[in-house]
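Missing here: one protein chain of the complex. Every other protein chain is in place.
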Amino acid sequence: MKNLRLGRKVLPLYSVLALVYLLIPIVYTIVFSFNNSERSNTVWQGFTLDKWINVCNRPDICESLGNSMLIGVVSTFIATVLGTAIAIGLVRYRFRARSLVSLSLFLPMATPEVVMGAGLAALFFNMGAEQGFVTIILAHVMFCLSFVVVTVKARVQTLDPVLEEAARDLYANPTGVFWRITFPLLLPGIISAALLSFALSFDDFIITYFNSGPINTFPKVVYIAAAKGVPAEANVVASAVFLLAILIVIGSQIMGSVRAKRLLK
Amino acid sequence: MAKEFVAAGADLELRGIRKEFPGFTAIENLDLKIPAGEFFALLGPSGCGKTTTLRIVAGLEEPTSGQVLIGGVDETFVKPHERPVNTVFQSYALFPHMTILENVAFGLRRRKVDDPLSKAREALNLVELGHIGERRPQQLSGGQQQRVALARALVNRPSLLLLDEPLGALDLKLRRQMQIELKAIQMDVGLTFLHVTHDQEEAMDMADTVAVMHKGQIEQMGAPEALYERPRTSFVAKFLGQSNIFVGTVKETSANSLSIEVAGNKISVPKDRAVKQTGKIAIGVRPEKVEFHRKKPAANTSLNILGPGEIKDIRFTGVSNQYLIDIPNIGDVIVFAQNIGISPVIELGEQVWVSFKIEHAFGLADLPAGDED
Partner (left out) sequence: MAFAAFSSSNPKLSHGPVRSSKVVLALLLPGMLYLAMFFMVPLVSLIITSLETPAASGAYGMYDYGFDVSSYVDVTTRYLPQILRSFGYAFLATLFALIISYPLAYFVGVRLRPRPLIQKLTLTLVIAPFFISFLLRTIAWKQLLSDDSAILNFLRSIHLWGEHQYFLGTPAAVIWGLTYNFIPFMTLPLYTSLERLDLRLLEAASDLYANPAAIFRKVTLPLTMPGVISGTLLTFIPITGDYVNASRDFLGSSSTSMIGNMVEADFLQNADYPAASALSAVLMAVILILVSVYVKRTGTEDLL
């Protein structure tokens, strides 16, 4: 009995410690976004909101943020559309090339970024294509696709096909079935996939670095600045994105829980 | 484009329907005719092909061969959303992201019918759920969901309503209640109902015609009483209610009846109740038609008498007692006795004779599995 009680306390304690360990760099990054630093952000020099308010005092940070957002939105849109279609196809239909498709979707998730980055760069070079926004977006869609498929697929698997059959039985044509039944019920999964895709695109460094040419994305700017010293404005951007993402995720979880509780009353 | 459907029921005809899936054949060869306005039950055990048949009529599956005619029109390859047919699904399939009212109005909206919401409300009132239109399906009990599914289908006034074991998930009392309500609605509105179920009591209770389906074929079809009192095959005899079946070779034939001999006992059946009349045949009788006696009854040309045997088991089911009597060289005979007096009327182990009227016996077309040559 004593053994069990000790065990019951150890695991939560360990988990708290592990969570603290996981959150340390995040807290550090956020704290140092308020650092009143000059060029390098390594020593604490006092609290200021200046960096938050005047984040564009570092135009390279600001511009790269804009680029990353644009790339993120476009890549996410394309990857989500393509990926949702694949996810529905994979779950709903039986076909012979199924193993091949699953494997082809798994491989990009398991391939190291250097390999993909170098490969894409080689491809673009051999095609004679100039590196820029388009090459970055093409690259991002590629590695986001598999993650979208996995996320949406999980949601499609919870969708009982009988609902779509009922819709057809009730005079909905194929377009009607999709937009009125399939899409609304898949929407939470599609939104999760889109958020995941955006996060992956925004934070991508290695593949982007190989294929961006003159365009600066936020991670690229940070990497280049790392040699000299990353300015606090970079911390501001990262912290803002982090807080926004966390708020969205936690917010949706709480809302989902509230809605579920209300429905069961 | 508002599609106008016939307000009264249409008849359904299935011609030579065959359905093959990779690896097995679900429906061998199905011919069926359901007249308009009838309540038709398709009865059979799981895996017999009845749900597949329903899906073919609904348009959710295409037959490998054969035709589906609804109201005389060939609808075999018409898509489900263009057929005048609606389905009440086994799991109800209510749309979780819509209110009850919107669920019921769904079909009306797709068909661009005028004033869908008030018609939806009417339908909900018909199933006595008018007050919960704004709720979501997840907030409803099983019985309520079932009624909403029914309203959602009925509101479209389909020529043909398909019901896929809709009462399966309900508890006994609720099921009985819904059976009465369904039948009342059907008779009231005059629609054609095709009800698929494995519950033979339900089928016999509600349907005008019952078809018993087994391994992709219809074994027998007719009014519930006819099927019950005169089953044609041993499957029907054992699936629909219970039967005692005796197997033997035809020994005697007279003007009106024929007899077999089983372990020294003569069992007779009227000729007009025997499908097969020569060779080795099976004769059956329903347990409630059998009586047991402590003393051997006097010989009687209108009675089949078997025995002696020993009471092996007695089951008390409230309304009746079920007795299992073991007669040597014949096997077990089941007897149902209504509980008129105070039970038990007899004890385990006692020796009895059983008798039943010859006119209650029926002769089957085949032999029970295991008794074939």
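By letter and in written order, the chains are A and B; residue numbering begins at 1 in each of them.
Definition applied: a residue touches a chain if its C-beta (ideal position, glycine included) is under 8 Å from a C-beta of that chain, and two chains touch if they have at least 3 such contacts.
These figures come from a predicted structure and were not determined experimentally.
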On chain A, residues whose C-beta touches the chain left out of the figure: 3-4, 7, 11-12, 14-15, 18-19, 21-26, 28-29, 32, 42, 82-83, 85-86, 88-96, 98-99, 101-116, 118-123, 126, 138-139, 141-142, 145-147, 149-151, 153-155, 158, 160-162, 165, 189, 192, 196, 199, 203, 205-206, 209-210, 218-219, 222-223, 226-227, 230, 234-235, 238-239, 241-242, 245-246, 249-250, 253-254, 257
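By definition in this document, only the chains that are shown with their structure count from here on.
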For chain A paired with chain B, centre-to-centre distance based on mean C-alpha positions, whole Å: 55
Touching residues (chain side chain A, partner chain B) in the complex: 160, 162-163, 165-173, 176, 180-181, 184-185, 263-265
Residues of chain B that touch chain A when the two form their complex: 3, 58-60, 79-82, 85-87, 89, 91, 93, 95-97, 106-107, 110-111, 136, 138-139, 152-153, 156
